[in-house]
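Presented below is the structure to which this report refers.
With one protein chain held back, the other chains of the complex are shown just where they sit.
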Amino acid sequence: MTGNWGRWGVDDEAGALNLVTPEVTRRALGLVRSGRTLSLTQPLGPATPGPPHRNPPSRFMDRGAGDYVLGARTPGGFRFAEDTVQFATHSGTHLDALAHAWSGDELYNGHPQAGTRSTRGAARLGADKLVPVLTRGILVDAVAAAGGPLPPSAPVGVGDLERGIREAGVTVEPGDAVLVRTGWIESHGAAGDYFADEPGITEDAARWLAEHDVAVVGADNYAVEQQSATPGFPAHLVLLHQHGVPLLENVVLAELAGALADQGRSTFALLLAPIPLVGSTGSPVAPVAVL
Amino acid sequence: MTGNWGRWGVDDEAGALNLVTPEVTRRALGLVRSGRTLSLTQPLGPATPGPPHRNPPSRFMDRGAGDYVLGARTPGGFRFAEDTVQFATHSGTHLDALAHAWSGDELYNGHPQAGTRSTRGAARLGADKLVPVLTRGILVDAVAAAGGPLPPSAPVGVGDLERGIREAGVTVEPGDAVLVRTGWIESHGAAGDYFADEPGITEDAARWLAEHDVAVVGADNYAVEQQSATPGFPAHLVLLHQHGVPLLENVVLAELAGALADQGRSTFALLLAPIPLVGSTGSPVAPVAVL
Amino acid sequence: MTGNWGRWGVDDEAGALNLVTPEVTRRALGLVRSGRTLSLTQPLGPATPGPPHRNPPSRFMDRGAGDYVLGARTPGGFRFAEDTVQFATHSGTHLDALAHAWSGDELYNGHPQAGTRSTRGAARLGADKLVPVLTRGILVDAVAAAGGPLPPSAPVGVGDLERGIREAGVTVEPGDAVLVRTGWIESHGAAGDYFADEPGITEDAARWLAEHDVAVVGADNYAVEQQSATPGFPAHLVLLHQHGVPLLENVVLAELAGALADQGRSTFALLLAPIPLVGSTGSPVAPVAVL
Partner (left out) sequence: MTGNWGRWGVDDEAGALNLVTPEVTRRALGLVRSGRTLSLTQPLGPATPGPPHRNPPSRFMDRGAGDYVLGARTPGGFRFAEDTVQFATHSGTHLDALAHAWSGDELYNGHPQAGTRSTRGAARLGADKLVPVLTRGILVDAVAAAGGPLPPSAPVGVGDLERGIREAGVTVEPGDAVLVRTGWIESHGAAGDYFADEPGITEDAARWLAEHDVAVVGADNYAVEQQSATPGFPAHLVLLHQHGVPLLENVVLAELAGALADQGRSTFALLLAPIPLVGSTGSPVAPVAVL
């Protein structure tokens, strides 16, 4: 198997996140100018759009103000509200864990698929193995390049990445996070057709990113990669399965793109602090850009 | 009402997080030395300890490797696993949103309690109003001061805070996050009695922190504040209700304490990127210390 | 308050189900001819139609055959599958408990509404207070009377009930269950507009049924009563609130109507064995007609 299998040892579960070393983090922090923090996340709740086969997130109030007006006790005057949430872990802005996608009998790094089953969740490569990372983010703004949101099924290929990164005045470094703005969330997010036919990266672009030791690849669409009549998710397999590169999906990028353009740059410090959901295949995350 | 009501406008919902300005963030980042990132979170899953009245988190595999060995299709060779999680939002390491606690008819900043009800969740001051913050963290290590984990119901008072911060060689600045290590998670986390009688900050200590414009207060216990025979949660009311200061609970601090001690310091860059759960009263969060 | 308040004592929570005495049950069983049992229920699962504001039911496999092909142990050769379900209790074929609907500050029989809150569920009049009943069912077939399914918002009024019951050759007896076939499930069940503008009983018809000491009223629609531009659910208030008569919704009646017509009758033994869900406002139920 080509890719990163064995590169960080036979038991490795962190994959390309291993590339975000303390030195990489320091260099990323060196990009901070004003200290302004920008959230790149969708809110996560019952109104968060999702594909048809999946229930939207739920929230259940276990206790609210109503309990108190109806007579609940208030020891020391104290009133509190609490709630329970439920959601598919691939809802909203989230990171795919390495257990999320594979082909054949083995997950990334040869971990047996048998570890991913009902009674265990993902015993290996689950969301609890997603370490937090603070690294350099490179925004490849295909919307700016195209003059508007990309149409359905449009490819973002190697040339598009090379151009965008060259225009950023940088070269890709090991440990970078590359975020691609397709405009799909902006043009189709509210419509009912967001979860089909998205523009996104090609398989070749995925391979290019992996070969450049990118640690995370993300986009403002639901699956990062171009969706067309061709079945399957080849970029998922190149990135998650072969190279252990987590994917960041449903990222909100318009505001960041504007702020970076105002500053005449495309790179920024990016923090990803996923929730270590034990045995899950993905984690909600609120990515933070620090400008 | 004393406290911060009105300080950031009548409609403010961010509370003391307003104190974490870009300048505060820049200064916090100036503390970074090696760039090592340290997660301060518990894993969140079915084994996460919780109080008796609450179900533990659940994870349900919606698709796993078993589906494929039993014949599910693999378009383009693609196999994927996905899952759904469910948890009370105050499970594991989490931030209390400002909607979580109040007294009387109004939440922080005079928002009516009527906004917190079953059909809406928390219309105001919910977890979706918790902005990400990158600020300076100050560790007050009461375990080091006491020579071991604090016993049940032990107070961490104003004097303890002042001493710990003075020994850190700093003074509290607006926007700081103060994390108190009581040792409770270390000494009682695995036992069945974690969720009662914890050591923690006193009401006076809470007031001291609020008056010093601390933006976040956290601890390695379930409720930050000392628990004893006295009913209620007075520090919650001082911080969340009167001053709009979110509380960070069930933080894992032993490793951080050791790393900081090795470096002869008590301050560090701290990132909090909660998940913006719409209408929820709290959010899971993976706090990240950058050393 | 008119109606049945106080009729069975100040603490009564069973309402009109009290009318189904052992004698009523015996007489109902006297109607049995062949002993054929007919289920009047919709299947309950992820594909069960529901109104837009509500998630469909969920099913999560906690263990399946996949776990075994992936290596789970089989002590003594034993393999098992188990699952968890989740659903709004008013999904599919269900009985409204008496806690479900009211006006003013009191539920049926003067129980304070304060008993129905988040932390308790329905402390009084909940689904756990719905006793099983075996009684006589009377089918009022408005589809047969009209020559086809009723159109949207069509009323089934007192005259329609009187005619249908007269043609059944019976008079309403205390403890009867009256089931009205509107044809709504048959004509709109698969469409997206089932949950609006249904034909159903009028407020007057509800009052007529209550005054005739009917124990249960059901229909093959989502709310039993006619839905039109007029806001509210007056028949719910007459039946559930004033008279303690549970409502049976989303009943499947076409097959029963055909079988009864073949036998030249409209009455039959009906069993309702709801699940005693503690503190819930309704219960799924599989009504069984015994012919």
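We call the chains A, B and C, going by the order they appear; numbering starts again at 1 in every chain.
Here is the rule we use: a contact is a pair of C-beta atoms (placed from the backbone, for glycine too) under 8 Å apart; a residue touches a chain by one contact, two chains touch by 3 or more.
These figures come from a predicted structure and were not determined experimentally.
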Shown chains that the omitted chain touches within the full complex: A, B, C
Residue touching the undisplayed chain, where the options are C:Gly147, C:Gly192 or C:Pro231: C:Pro231
Chain not shown: contacting residue from C:Pro49, C:Gly164, C:Gly183 or C:Pro274: C:Pro274
Where the unshown chain meets subunit B, residue by residue: 55-56, 58, 61-64, 66-67, 70-72, 113-114, 117-119
For subunit C, the residues touching the chain missing from this view: 21-27, 29, 32, 34-37, 39, 41-48, 59, 61-62, 64-66, 68-69, 74-90, 99-104, 113-118, 121-122, 128, 131-134, 230-234, 236-237, 271-282, 284-288, 290
Touching residues on subunit A - with respect to the absent chain: 58, 60-62, 64-67, 69-70, 84, 118
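Convention: only the chains that are shown with their structure count from here on.
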Contact distance in steps, from subunit A to subunit C: 1
Angle of the C-alpha superposing rotation, subunit B to subunit C, to the nearest 5 degrees: 180
Inter-chain centre distance, subunit A versus subunit C - centres from mean C-alpha coordinates, in Å: 46
Rounded Å distance between subunit B and subunit C, as computed from the means of their C-alpha atoms: 46
Centre-to-centre distance between subunit B and subunit A (centres being mean Cα positions), rounded to whole Å: 24
Per-residue multi-chain contacts in subunit A, two or more chains: 61-62, 64, 66, 113-114, 117-118
